[in-house]
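Okay, structure first, notes after.
Yeah, one chain of the complex is gone here, protein chain that is, but the others are all in their spots.
Lettered A, B and C in written order, each chain numbered from 1.
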Amino acid sequence: MSDFWSRYRRNYAAVFGLAVVVLILIMALTASFLYPNDPFRLIGKPLSEPFTNGFLLGSDSLGRDVASGIVHGAKTSLLIGFVATIVSVFIGIFFGAFAGYFGGRVDDILMRVTEIFQTIPSFIFAILLVAIMKPSIVSIVIAIAVVSWPGVARLVRGEFLAIKNREFVQACHTLGMGDFRIMLREILPNCLSPIIVVGSLMIATAILIESGLAFLGLGDPNIMSWGFLIGAGRTMLRSAWWVCTFPGVAILITVLAINLIGEGLNDALNPRLKERQ
Amino acid sequence: MKKALAMILMAGSYLLSGFAAHADKSGGTLSFLVQPEPPTLASYISTSGPIGLVMPKVYEGLFDYDNDGKMIPILAESYNMSADGKTVTFNLRKGVKWHDGKPFTSADVKFTVMEVLKKVHPRGPNSFREVTGIETPDANTAIFKLKKPAPYMMRSFAAYESPIVPKHLLEGTDIKSAPLANNPVGTGPFKFVEWKKGQYIRLDKNKDYWQKGLPYLDRIVGRFIPDASTRTAAMENGEVLYAAYNAIPNIDAVRLKDRKDIDVTTDGYSMINPMALIEFNTKEGPFVDPAIRRAISVAIDRRFMIDTIFFGYGKPATSALSSNFKATNLHADMPNYPEKGDKAAANAMLDKAGYKRDGDGVRLKGVLDLIPYGEDWRRAGEYLKQALGDIGIQLELRYEDVPTWLKRVYHRYDFQMNVNYFYQLPDPVLGVHRHYGTDQIRKGTHFVNSSRYSNPRLDALLDSGAGEPDAKKRTAAYKEIQQILADDMPVVNLFELEFLVVYNTKLKGAYGSAMGAYGSFREAYLDD
Amino acid sequence: MKQKILSIDNLSILLPAGADRQYAVQHVDLELHAGETVCVVGESGSGKSLTARAVMGLLPAPHVRVAEGSIIFGAEDISKVDYERLRELRGSEISMIFQEPMTALNPVMTIGNQIDEIFRYHVSMSAKERVKKALSLLFEVNLPDPEKIIDAYPHELSGGQRQRSMIAMALALGPKILIADEPTTALDVTTQAQILQLIRDMQKRLDTGVLFITHDFGVVADIADRVVVMQEGKIVETGTAKQVLTKPKHSYTKSLIAAIPRLKPRKARLRASEVVLRAEGVYKSFGSGGSFFGFGKPSREVKAVQNVQLELRRGETLGVVGESGSGKSTLARCVIRLIDCDQGKIELGDVDITKLNRNELRPYRKRIQMIFQDPFASLNPRIRVGDIISQGPLLQGVERHDAVNRAYKLLDTVGLDRRSFDRFPHEFSGGQRQRIGIARALSLKPDILVADEPVSALDVSIQAQILQLLDEIRTQMDLSMLFITHDLRVAAQVCDYVAVMQHGKIVEMGPTAELFVAPKDAYTKSLLAAVPGKDWHFSEINK
Partner (left out) sequence: MTRSTKIFKYVGKRLLQGVPIILAIVIINFFLLNLAEGDAVDVLAGEAGSATPEYMAQLRQKFGLDQPLPIQLMVYLKNVLSLDLGYSFRHDMPVNELIFDRFAATGLLMTSTIILAVGFGVLLGLLAAMRLNTWKDAVITVFALITYATPLFWVGLMMIVVFSLKLGWFPTSGMTNVAAFYEGWDYVKDVSRHLVLPTITLSLFYLALYTRMMRASMLEQYGQDYVVTARAKGLTERRITYVHVLRNALLPVVTMAGVQVGALIGGSVIVESVFAWPGLGMLAFESLFARDLNLLLGIFLLSSMLVVAVNLIVDIIYCFLDPRIEVN
């Protein structure tokens, strides 16, 4: 662990990314202290520009505080990113592990299913799912997870394929260890590094997808999120740039930071790549 | 009647004299925004907005209406109404040809009204419900036989409401699936040329238009741009010159108004009379008690909604009818419609009705459905959630897509409270009655009485209001109607929407018709 | 003595901060003359490869660099010339061949193109001439059908052919110096002999000085004129091959030479009559190539094991010897039922384990255990050593307390500290890891050990220790062992009985002593003939 951290620390950009994400997390967790009001409250003059009328980042068309929305929305957006990623990683591990480990017919069937989901134009499919399930935070998470897991499945399958022939796995067989135990205790821990790296990037992608869905009007109307702000501000981008731009910037910063973390994790968890040069 | 006729003719000659002066105005292409892309071009089947933007340039009605509500002769040169109001004779224009070269005759009118409008048009069966038959003694005369007088019928002859379609292309086919839907052939100033899906509809000048010298424009192109900000940009860039029905968001319209080359008007919607409102489920759920509905109406700050969501364009509702019906003396201001909202009064009303607040200050909980026709309605919902939260009504917002929402509200009645807007149209009979009559509780039919409000007294009044030739009696009937509705509030009217037209000042002459964007644009020209 | 062409004086190479030592190479002096072969010998980490790379100016800059000293080639100091001059020298005056010809060749370029580049960047020749020259080079290195090989991609050639191509490339412009960095380590023994012969031949013809890096004293014996022995970045001994091999002075050299397994068969012990393992008519083939939805027949088939019979008796070590691809590892995996054979019987005592399903098999698992080749791949890096050793007994139903105790005892047995119990595998060296692997195999108290090349990934001194350990354990526990190896010298040292495999079949089987002295099969003969250093009689120091 300390070893990992010392490798991670060498990548300044990644440390910066981590710091940013931690800041955003703190912001999200302390939202109710920073802005005790419900972010949906209409608390001031509509369409105030930033730094006017007591609004740090301006207000939207109904007089809601954009800054408050961003702070409160951080929670939702990160949660969507995180939960969607966890769900899709789980689906992906399930498919990939079974396909890679058992091979043969099992692999064939599971991989065909994966291919189906890879072949469907993913964003349209996500839209379809959200539309059918009605826009809510749950349906958005499900939709993002459903379109994101095939990548994880392929990755996990590849790792399982490679690791299952390693000698230590063979040793487990000779000890009479059961398949599930081998998959879970012996192989899975060894492919966590790439999964973590890919997962961290998926969080970023999920946040982007959420904003895209919101842009198309498919956000949860009852919960404040960055996507909500974007959806609310998109039609007025030309006249009230701040309503849509600040949440956009929030997304930009977060996605950027998560990506930096992802690269840092990659360097730290798969050191062979970096050491070469 | 003679007087009316004379007036019409006068108007015609006035127009004619105007044409000569503008002879040098011909040429140019007008591109305007059509939002969203229409499903088909069958304006005789669908009154869908975008179809209305395009098709009145191709199909014509018997009459058009100017901004004062006066009739402008189009395919009919004049009409004559019998004293009992049960026979209306139309003298049709001679020498009019369909775009395919076939002559336009009274048979087309008969066929259109009897076989098309009365059968497949959404509002035709209502507009022409008293028409029992049409006689065509010659090619240029159509005599409408009515069961009862129907004054409102005379307001529904515009091309958008009642387009006259070619009999020879529809007869003998299944009208609902006739190829005419996508290849329209009309008599109008512009011919349909091409519809590039996802891009544009192109209409070219009808060189054989019956009114010599018209139209001025060589071409009209309706463009589809899905994103609102891009639409604004296209307007700013001069790529489109005309945008109606809020294709340009109000916030941008307000900004663009300050530009020299762009102007904004609210003209051209007087035949539409759109009204934003909340429909309640009066049969089940938390809003069955009229007292709550009244309190809600009282609590809402209508001015705030107009100012913030529609940037000042709109008028607070003061009764179930649009204030535009003041012209016909049908509108009366009612209580329970405070412009700025009165939360204290609303709270008091709820207290009195016995709705106690719980520990969180909540009296009752409900779900508010939002019409899925754009962001503005979401904002409205968000405002309502906050405003009603203040009087102890905790709402959850539900925003579903169009088919889901339609099913929920008009098929399953599985809603409690629904933000919507209705066109009240030029006469309450056409646009308002459908919302309240017991006979309008039509499961599965859209945009009718989804509140399932039923009041025999009201039904009787609506009936008399529809057929009453006497203006005074009609006024009285509608006053009582409004009184009943203000008490029971099956629907809380919020405000009269004022749609905007944003246009490039280059474009002139597009505003002669009360139909506005749903007009023919035959006199529109570009002043470079 | 011929002309001196290379002289390394007082060379020190600096390692980046954080490495386990400051200098990779320290105060190295070395000379090379035309037509001479100097072998640099040492175990992994001795700095021999970096020394060779320094001569090419190929140190992995900027972290690893020459700190002091000079490398004089002709009149220039290679460590100081500019890049352009260095580039000119490389490939034309000084060339290099590598250990793993598969990765050393660009996988997406044809052999012809890769040879052609050398001409294009060093001499001006017409395209036609270049092709002609390349063909003749391929012919000179004894590649069959040069016309075909010139258009072939590396993956289409065998290991030996690839290394020949590399040599052709390296010698294309008749360099003065050829640096050979373990060029035969990845090759089979017969191929190795051929490649060594080729290098000797070419050297003779071109009068090239060869700097030959190797860890194998057998190879040294075969090829070296002079020897330089390195340990931890320093030269500990230099001298002529004869001197060093017969009368090593430095203790390290002595121990290295002592550790070399001799090609001298061990004395056969008395053969027990009890058969613990019997394989009969075992077949195994692998399909490759896709099939539609897993249905239908695979498009290609490799017959890995064909009709193999063997018998392992109690207390004996049966060696299975063969080159790569001979099917010996597949056979081992069939025997232990890591893979299911297609046909045949494998009897453990009197039970045919090929017929058992997973559950039925479990009790038999503990009777036969395996030791693997790669000490790095055979231990799960995420699991503590103690758990690795004790999880077998736990799975077989042993109480945790007993299993842990057994693990501690096994750590003693294999010569590891008891504190190792709570450590992770990456904290151990290769030899120690192999000990952990052995402890794991022993944890179930098996009757039979299948050892699949257990020492081939280890340095020679460690190799000797592990072989020693295995021998002790075998005696102590009365184990029978199936010992898979490619190295005849190792087989000779540990096996009582040897089976020689080729193309999936056993071509010859017999007691080690007989088979090594009087091989009957031609293949066995060729294998024995190819053993490096077989003609050399190493001094019997320490013995």
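Convention: contacts are C-beta pairs under 8 Å (C-beta built on N, C-alpha and C of every residue); 3 or more make two chains touch, one makes a residue touch a chain.
Everything numeric here is computed off the predicted structure, so don't read it as measured data.
Asker: Using the contact definition given at the top, list the shown chains touched by the missing chain.
Answerer: So, taking every chain into account, the missing one touches A, B, C.
Asker: Among B:Arg202, B:Arg255, B:Arg363 or B:Arg474, choose the residue that contacts the chain missing from this document, as touch is defined above.
Answerer: For the chain that is not drawn, the touching residue is B:Arg202.
Asker: Have a look at A:Met183, A:Leu237 or A:Leu265 and name the one touching the chain we're not showing.
Answerer: In the full complex, the listed residue that touches the missing chain is A:Leu237.
Asker: Which is it among C:His27, C:Arg65 or C:His122 that touches the chain not included here?
Answerer: For the chain that is not drawn, the touching residue is C:His122.
Asker: In the full complex, which residues of chain C touch the absent chain?
Answerer: Where chain C meets the chain not shown: residues 56, 58, 87-92, 95-96, 98, 100, 103-109, 117-118, 121-122, 153, 155-156, 166, 169, 289-290, 292-293, 299.
Asker: Going by the touch rule given at the top, which residues of chain B touch the chain that is not shown?
Answerer: On the side of chain B, residues 29, 31, 36-37, 39-40, 42, 45-48, 120, 122-123, 176-177, 181-182, 196-200, 202, 219, 221, 223-227, 229-230, 233-234, 236-237, 239, 400-404, 406-408, 411, 434, 442-448 touch the unshown chain.
Asker: Since one chain has been left out of the picture, which residues of chain A touch it in the full complex?
Answerer: Residues of chain A in touch with the missing chain: 112, 115-116, 118-129, 131-132, 204, 208, 211-212, 215-216, 230, 234, 237-238, 244-245, 248, 251-256, 259-260, 273, 276-277.
What we mean here is this: only the chains that are shown with their structure count from here on.
Asker: Which residues, counting only chain C, touch chain A once they are in their complex?
Answerer: Where chain C meets chain A, its residues are 293-294, 333, 336, 338, 361-362, 365-366, 368-370, 372-374, 377-383, 391-392, 395-396, 437, 440-441, 444.
Asker: Residues of chain B touching chain A in their complex?
Answerer: 227-229, 232-233, 249, 251-252, 254-255, 307-309, 370, 375, 378-379, 381-383, 385-386, 396-401, 404
Asker: For a test of understanding, state which residues of chain A touch chain B in their complex under the given definition.
Answerer: The touching residues are 40-42, 46-47, 61-63, 131, 134-135, 217, 221-222, 231-232, 234-240.
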